[in-house]
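Got a structure for you, written out below as structure tokens; questions coming shortly.
A protein chain is absent from this complex, but the other protein chains hold their places.
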Amino acid sequence: MSLVHHLPILVVLVPMFVAPLLAAVPSRGHLPWLIASLTSLMTFALAIGLTGQVLAHGTVTYELGGWPVPFGIGLAVSPLSALMLLVITGASLMALLWGPASMTSEVGHQHQSLLYASWLLALCGLSGIAVTGDAFNIFVFMEISSLASYVMVAAGPKRQALTATFKYLITGTVGATFYLIGVGYLYMMTGTLNVADMAVRLADVSSTMPVLIASGFILVGLALKAALFPMHAWMPNAYRFAPTPVAIFFAACSTKVALFVLIRFDFLILMPHLPGHADMLIGLLMPLSVAAMLVGSTVAIFERDLKRMLGYSSVAQIGYIVLAFSLLSTAGLTAAIVHIFNHGLIKGALFMAVGTLVLRTGTSRLDDLPGIGKTMPLTTLAFCLAGVSLIGVPLTAGFISKWYLISAVLEHGSLGLVLLGAILLSSLMAVVYIWKVVEVAYFRDPPAESGGGTPLGRREAPLGMMIVLWIVVGANFWFGLDTRLPLGLANMEAPLLMGGQR
Amino acid sequence: MITVLGLFTLTFLVIAALATVQSRNLFVASMWFCIFSLMMAANFLILDAADVALTEAAVGAGVSTVLFMGALSLTAEHEHVRERSGWLPALVLGLLFAVLFAASFEQPRLGDPLAPVHQHVAPFYLSETPRLIDIPNVVTAILASFRGYDTLGEVLVVFTAGIGVLSVLSFSPKKNQQLSGEGVAERVRGVQHHAILRVAGKLIIPLLMLFALVVQFHGEYSPGGGFSAGALFAAAVMLYGILEGADRSAKAMPQDWMLRLAALGAMLYIGVGIVCMMLGGNFLDYSVLSSKPVAGQQLGILLVEFGVGLTVSTVLIMIFNAIANRSTY
Amino acid sequence: MSLLEWVAALFLVCGGFFVLVGGVGMLRMPDLYTRMHAASVTETMGTLLIMTGLILIAGWTLASVKLFAILLFLLFTGPVASYAVANTALIAGIKPQLAEDGPQIGGPEVPRP
Partner (left out) sequence: MSINSLGLYNYWIYGFVLVIGLYAVLVKGNYVKRMIGLSIFQGAAFLLYITMDKIEGGTGPIFVTPPQPGDLFANPLPQVLILTAIVVGIAVTALGLAITIRIKEEYGTIEESEIREVDRQA
């Protein structure tokens, strides 16, 4: 039993093991951050190793407790899981490396160890969802990550963080319970909880109504978790009022984990055996995703707070992902998977840039930041470059996503043209809201310094922060040129998912 | 006979739920919720789920009622008249109920031995547990071994909630007045003017703790296990806190020690799993813990159940202390 | 049915009767204190008779011991709880309704327990 054999569980186990230690042992200063970062780094390394395994051998499985599935809980790391793991652990690592100064300035030193323990628990929960192959186990780990998220969002510096958390908690719990009920119906009809086994046994189920209900509950529950329009109300404020590093972490990965689960359920379990499910997906998800793209972008244009603007932009971006997989084609799935990866990079970079501005200026309101491009040129430039990637200009990661999305859409004839129009319109809106920032940042004069430029202290952020920010911005361009990793995994996964469909 | 009982508890369940939602006085609502949970527990018992009934009675009717009461004493007694228009949600929910109602006719009826849930995985547990693990309570066998990973996740959920409550209630812009003023102490010093209540209550506490220990360590043979035992033990401490004042219970069970013990419980669980890995098995494969796989399973189950009980009880105590020791604003 | 079972049944029926009486009393009595008085019938006679009946049915088994323990527990906690309710009500300023207050109609509104 080599270490390689244990890789799938180790990714979950490492943060899981460190978190209680970190919470219980009182530590001061930057020590909790250091421990969390090292743990996150280790998890990231393990995720890379696991991805290598998956690339070499295909889906990797692991039986917990040595019990054969479906009697015990099995882990199943498909290519998509590996990609999710990379996104999750990478997002956690970059947010942690970026964040110590920001975290300290926003929540203070007190109880940082509790906060970073929650961070590791969230990391553990999200990775746990990515690797598991058991429907109920997903619920358990979803709850770990959700509870840890509530804790971290509630630690935000403003009191609105509390109301935002409460809304998040209610929505998240309703979503998770919907999912639980959905799994209950599936279990009722199949007698098993293992995802792969469910797919096999569902073939013999004749009565469709309970399965239909199951699919409805699971869809709504996960859509709540994924902040799919019109169930996105909790998200912008949760991101706005959370401590910035937390917002970076979640913006880059957490909603996508719910989409990942949704993709798995829809394609592996329901699509092959539930008649009319494909029509339901197309009829329901496609309009919703188009609405998400347009509404999210429109609100983002009029939003005057940068973090909320990015939150609404995420609503639109989730729309892209959902649109891509609701096309129900291999090309669409590839586009969705690639965008899950790329959007993590883009939103991470954007939130980081905004967070850097917030650290130095203490505000994320656009109107308070005129001429910021002159006082903080590097940060603002990073924001603009990440924004370029969001819009989808060639040579950026965003372009790759758009390219695959558009080519997938165009397979669908006249419907495809309509969708193409929506995509282009939404991208244009992205140009508008990014430009809005550029205009304020570069074409307005910074306010006259009132007495030596102290209170706002407008200068560039600490070096460490800048380095991380620029690495992520650089990654946006790197993955715009070298698409082997996300595309390779997507190309492995898409046929697996479509395979269930004959 | 049991049908009548089932009908009664189920119907009363709905009545209790309606009354909970209806009543504007929040204390009354939380009492109704307590009744709701008790009815739920009774119903679980009728449906042959003794373990769940025990846990629901301890957690739903006991602990959560105490938590609701504690929160209410810090917030508000009355709900204001609602301002939202309720007809659209009511319509949607009505439709939802109609759909669920319609679907129920395609679901296997209650107790149908041919239902899929009784076909595939469940018979394996029932027939193989005597051979593989050899403990009488199959629920415990699944909980701690077959699906031990879920239970580990569960322990972490509880642990997260514990550190969450600690951190949420400590992040306070205005440094919280932790029980210093005399007036504050008077308010929370339990029910001191009720001598009989205190004496009687204190007689119950040791019995309750004893029962918790029985439930903990007898959980392999009879209904029970870490979750219910932890909740019962915490209930005993909460009773003490209610009778004698939460400051005393916090003194008896200091928060930082509770936090450490909670972490210890989780670490114990994870540690057992890691030891299994080191001995050459998969994570949480207790069979390798002893030369005989069955003995290894039993040892592993005993240890992880203890970890569960430790974490659940300490976290619940911690949450109670944190909420009950907060003074009104 | 054996004689023992007949006796047990008698106990159970009597116990049920007292519980019923307690319930009717809870509804019919005019104020909190008298209602509690009615409820105590359930608490004492009701539990005592029902538990005895059940013990007779169970015979010399572990279940009987548990039932007996439950009986003791109920007999112990019931009065304490009643006392607590009454005492709290008194402290909260709820006055017993006396004969000279006249009949229930027009009397002070009694908060439900």
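Each chain carries a letter (A, B and C) given by its place in the written order, and its residues are counted from 1.
As a working rule, a contact is a pair of C-beta atoms (placed from the backbone, for glycine too) under 8 Å apart; a residue touches a chain by one contact, two chains touch by 3 or more.
Everything quoted here is computed from the prediction, not taken from an experiment.
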Chains in view that the hidden chain touches are A, B
Across A:T61, A:T173 or A:T298, the one contacting the chain not displayed is A:T173
Contacting the left-out chain: of A:G184, A:P272 or A:P446, that is A:G184
Of the candidates B:L132, B:A161, B:A200 or B:V215, the residue in contact with the absent chain is B:A161
Residue list for chain B contacting the dropped chain reads 1-3, 6-7, 10-11, 13-14, 17-18, 20-21, 26, 29-30, 33, 36-37, 40, 43-44, 46-52, 55-56, 59-60, 63-64, 67-68, 70-72, 74-76, 79-80, 82-84, 86, 89-90, 93-94, 96-97, 100-101, 104-105, 107, 109-113, 115, 117-118, 121-122, 125-126, 130, 136-139, 141-143, 147, 150-151, 153-154, 157-158, 160-161, 164-165, 168-169, 171-174, 221-223, 225, 227, 231, 312, 316, 319, 322-323, 326, 329
Chain A positions in touch with the non-displayed chain are 136, 139-140, 143, 147, 150-151, 154, 159-160, 162-163, 165-166, 169-170, 173-174, 177, 180-181, 184-185, 187-188, 193
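Everything that follows uses one rule, which is that only the chains that are shown with their structure count from here on.
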Taking each chain's centre as the mean of its CA atoms, chain A sits from chain B at a distance in Å of 31
The distance between the C-alpha centres of chain B and chain C, rounded to whole Å, is 29
Shared-interface residues of chain B (touching two or more other chains) are none
For chain A, residue numbers touching 2 or more other chains are none
In their shared complex, chain B is touched by residues of chain C numbered 76-77, 80, 83-84, 87-88, 91
The chain B residues in contact with chain A across the complex are 99-100, 102-103, 105-108, 115-122, 124-125, 145-150, 152-154, 156-157, 159-161, 163-164, 166-168, 170-171, 173, 256, 259-260, 262-264, 266-267, 270, 273-274, 277, 280-287
The chain A residues in contact with chain B across the complex are 1, 6, 9, 13, 16-17, 19-21, 23-24, 26, 62-67, 70-73, 107, 110-111, 114-115, 117-118, 121, 124-125, 128, 134, 136-137, 140-141, 143-144, 147-148, 150-151, 154-155, 159, 187-193, 201, 205, 207-210, 212-213
